[in-house]
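Structure in structure tokens, see below.
The complex is shown incomplete by one protein chain, all other protein chains being positioned as in the whole.
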Amino acid sequence: MKNTLMRWKLPIVCLVWQLAMIILFGVFIRYDEESDAHWSVTRMSQNHSLLENQFYFRYPSFQDVHVMVFVGFGFLMTFLKRYGFGSVGFNFLIASFSIQWSLLMQGWFHSLDFSDGKIKIGLESLINADFCAASVLIAFGGVLGKVSPVQLLIMSLFQVTLYAVNEFIILDVLGAKDAGGAMVIHVLGAYFGLTVARVLYRPNLDQKKNESVYHSDLFSMIGTLYLWMFWPSFNSAISNNGDAQHRGVINTYCSLAASVLTAIAVSSFFEKKGKINMVHVQNGTLAGGVALGTAAEMMLTPYGSLIVGAISGTVSTLGFIFLSPLLEKYLKIQDTCGIHNLHGIPGVIGAIVGAVTAAAATEEVYSREGLKAAFGFEGRFADRTPSVQGGHQAAALCVTLLLSVGGGTIVGFILKLPFWGDPSDENCFEDDVYWEVPGEEEAALYSVHYVNSPPTKPAVNGDTQQ
Amino acid sequence: MKNTLMRWKLPIVCLVWQLAMIILFGVFIRYDEESDAHWSVTRMSQNHSLLENQFYFRYPSFQDVHVMVFVGFGFLMTFLKRYGFGSVGFNFLIASFSIQWSLLMQGWFHSLDFSDGKIKIGLESLINADFCAASVLIAFGGVLGKVSPVQLLIMSLFQVTLYAVNEFIILDVLGAKDAGGAMVIHVLGAYFGLTVARVLYRPNLDQKKNESVYHSDLFSMIGTLYLWMFWPSFNSAISNNGDAQHRGVINTYCSLAASVLTAIAVSSFFEKKGKINMVHVQNGTLAGGVALGTAAEMMLTPYGSLIVGAISGTVSTLGFIFLSPLLEKYLKIQDTCGIHNLHGIPGVIGAIVGAVTAAAATEEVYSREGLKAAFGFEGRFADRTPSVQGGHQAAALCVTLLLSVGGGTIVGFILKLPFWGDPSDENCFEDDVYWEVPGEEEAALYSVHYVNSPPTKPAVNGDTQQ
Partner (left out) sequence: MKNTLMRWKLPIVCLVWQLAMIILFGVFIRYDEESDAHWSVTRMSQNHSLLENQFYFRYPSFQDVHVMVFVGFGFLMTFLKRYGFGSVGFNFLIASFSIQWSLLMQGWFHSLDFSDGKIKIGLESLINADFCAASVLIAFGGVLGKVSPVQLLIMSLFQVTLYAVNEFIILDVLGAKDAGGAMVIHVLGAYFGLTVARVLYRPNLDQKKNESVYHSDLFSMIGTLYLWMFWPSFNSAISNNGDAQHRGVINTYCSLAASVLTAIAVSSFFEKKGKINMVHVQNGTLAGGVALGTAAEMMLTPYGSLIVGAISGTVSTLGFIFLSPLLEKYLKIQDTCGIHNLHGIPGVIGAIVGAVTAAAATEEVYSREGLKAAFGFEGRFADRTPSVQGGHQAAALCVTLLLSVGGGTIVGFILKLPFWGDPSDENCFEDDVYWEVPGEEEAALYSVHYVNSPPTKPAVNGDTQQ
């Protein structure tokens, strides 16, 4: 039996890290121009209307992204019959840490003001912090139920760092575009998480608890639907104001609708007796959102979006049916939530779609101004052509893949150290290792009903009858 | 025993229709001016600010409507104890198909650009597509649990078409106003769905499974609350920018609040021992939103809204208590979700309120400009008076009623064809006909607990005790 006692470890890690955040925020983080009280002065001097504050351009999208991160990812993972607290609760914990840490990391890499050494944050920083948290939560899906909260916090610490480094390389150095994060969020999160899961492979894992029950599947659908509905906001939240945000929404909306039909079609075709499998509805339907992560804001056309959505919904669902068992058998990757199918493959598809769409861009379609705005052909990148841009998009995918596998390997071995309080094999996918589960009698009864109860507790149900 | 095998039927219908959507989108659908990359050029030539893109006027409302369609309607129907997957899942499937198909149908009827033969879509098109899907989902509520997913897709195909035709007649030809869709969405959806349910009448239906359990009623309340909270967005989403949207929100907010009090009052008064019935809380409280579907954007006044809300909450709840049993007994309409009480009657009330409010409009109340803007007294309708407008509103209700009953009859008989895989009477309201239901042991236990188990499985509970 492993020592999973969290009394000292978890409080200390949480408190030390929170203290570090306070100190680092104190040294580095300040309001940006539009959230500072001096804005009333600057605004008047620039003759701006009150509405020309980025707050009004992006706040609705921000809140949708926020819901996706905390309710979407959190509830999506509640499908496990006895890991609902861990799914929602650890999601809450590591996302709350990650957004703080990524405000710092992304600030250092992207928006440090060298004149005063401060990071100036505004609403767009919060959106980017939520994006980074999303990537962390994707990786969480790969190790769900098999790690301790302390391991999750360690993993988040490193992954946020890796995220900022990768983002810096592919957006700032390579000049790639990735508004909805097909690469920076999904590919990175998925392959980082899968590599960690590989290193933490448990040969004797009891897969019987890695299952859903009726109500847990409904809770999970809450997560699915919020992710699905708000994905158009996700893919357009940091796009240029105006037509790019507008177009990002339309494209993602179309793509997601197509994914639903193909995911359900594939599920019904391959599952026994032609029945639909909830796992595919919960996940495959979302592939169209991931697959537009790069190209949503581009002139992909609505029918192009439908094609991408239809293909990615199909491929993702096929992945759940055929690929996941092979990954576990041959590559020894135990992917609890199927992140390879929902974020890995569709993320790679998204990166490729983005590269091709960028390479195919013309002045006729975008207008001269539009092309410059869409791909940032300014400053250092002023003389880029669309086809060169396409090449850099492809390079960005390669960089992301390399960094995520490399980073995942290192972090995986760090997490293997024996003092992080990870659960024993038989306690995986069980809330009561780390959570007070309510009602002793009820808990026992639940263990009769929902979990295969150990033979040493035979009389529970009988007791209540006397 | 009927053949409910979906292995071929469902995948083929889904894939063929998705392929058709891709081809038709490719031929017909393009971005509109404000979502096209050329907008940066047009915008500057017209000296518009970045914010003057309809995206910023309507995106928050759109997302609220989107939540109502997918979470609101989806979870509202999860009240059935063993049909949660079907409620949320089929809702997801048919809404995803309907929004694609209605972008085409509504485009052909309303916004085809005859210069190039293309439909130009923007955010407002997406809102209208969601509205159309809402109408389809209302009809779904009438046949919930009694049809196969293939039947639902067929039904959606026809209903979207009917929706576009009806909308064209009453909005474009008759010049009626119906911003929140009391007629085009609610009356059409309800009476179409009820007519289909009538044609598909099952005399030997086992109503014991048509019931809720404790947790399923809570899931259903998620649907109710999202519908209730976001209804102000629904009724104002496509209203004129400015005061009309603002007013639509205020009126709907007031009306809905009044519905809650009267629905609960009526429930407690008529139910046994004065207890409140969750069915009425889940449905009657929403009647005030439906009943403002036409008049929300008009100068109905806040107290006028309270009156409409109070009356419709009362009538809707009385409908559940007294009318639904009569409909089943005498008209042989088995209305699973009570759509007649939530959408039918309140929709008719809403159409009448709209006609009266329009007829009573004066220049004093609206101002000369305001009257023109509110009722579209321009172009072909430039010399209309409010009372003439009221008459046309009433005519629009009649047209909608006729079309919905006529269309429902035809579609009902199409759905009666014997090869769509509909469930047998004893499998109605049961998820496991079309869904893989998790955990065999659990499923068996659930059937003991939640459903009257057949006498041939007596030992399940006993087994777990040994």
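Each chain carries a letter (A and B) given by its place in the written order, and its residues are counted from 1.
One rule holds for everything that comes next: a contact is a pair of C-beta atoms (placed from the backbone, for glycine too) under 8 Å apart; a residue touches a chain by one contact, two chains touch by 3 or more.
Since we're looking at a predicted model, the values are computed, not measured.
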Sole contact to the chain not displayed, among A:H215, A:H280 or A:H343: A:H215
Omitted-chain contact residue, chosen from B:T161, B:T301, B:S324 or B:S424: B:T301
Selected from A:L50, A:V173 or A:L326 as touching the chain missing from the view: A:L50
Hidden partner chain, touching residue among B:N3, B:Q207, B:S367 or B:S387: B:S367
Those residues of chain A which, in the complete complex, touch the missing chain: 5-8, 10-12, 14-15, 17-18, 21-23, 25-26, 29-31, 34-41, 43-44, 49-51, 53-56, 59-60, 63, 66-67, 70-71, 74-75, 78, 84-85, 88-89, 92-93, 96-97, 99-100, 103, 121-123, 126, 149, 215, 219, 222, 432, 434-439, 441-443, 445-446, 461, 464-466
In chain B, positions touching the absent partner: 49, 51-52, 56-57, 60-61, 64, 81, 211-215, 217-218, 221-222, 225-226, 228-230, 233, 241-247, 249-250, 253-254, 256-258, 260-262, 264-266, 268-269, 271-278, 281, 285, 299, 301-303, 306-307, 310, 365-367, 369-371, 373-374, 448-450, 452-453, 458-459, 461-462
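Convention: only the chains that are shown with their structure count from here on.
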Magnitude of the superposing rotation for chain A and chain B (Cα, nearest 5°): 120
Inter-centroid spacing, chain B versus chain A (mean Cα positions, whole Å): 32
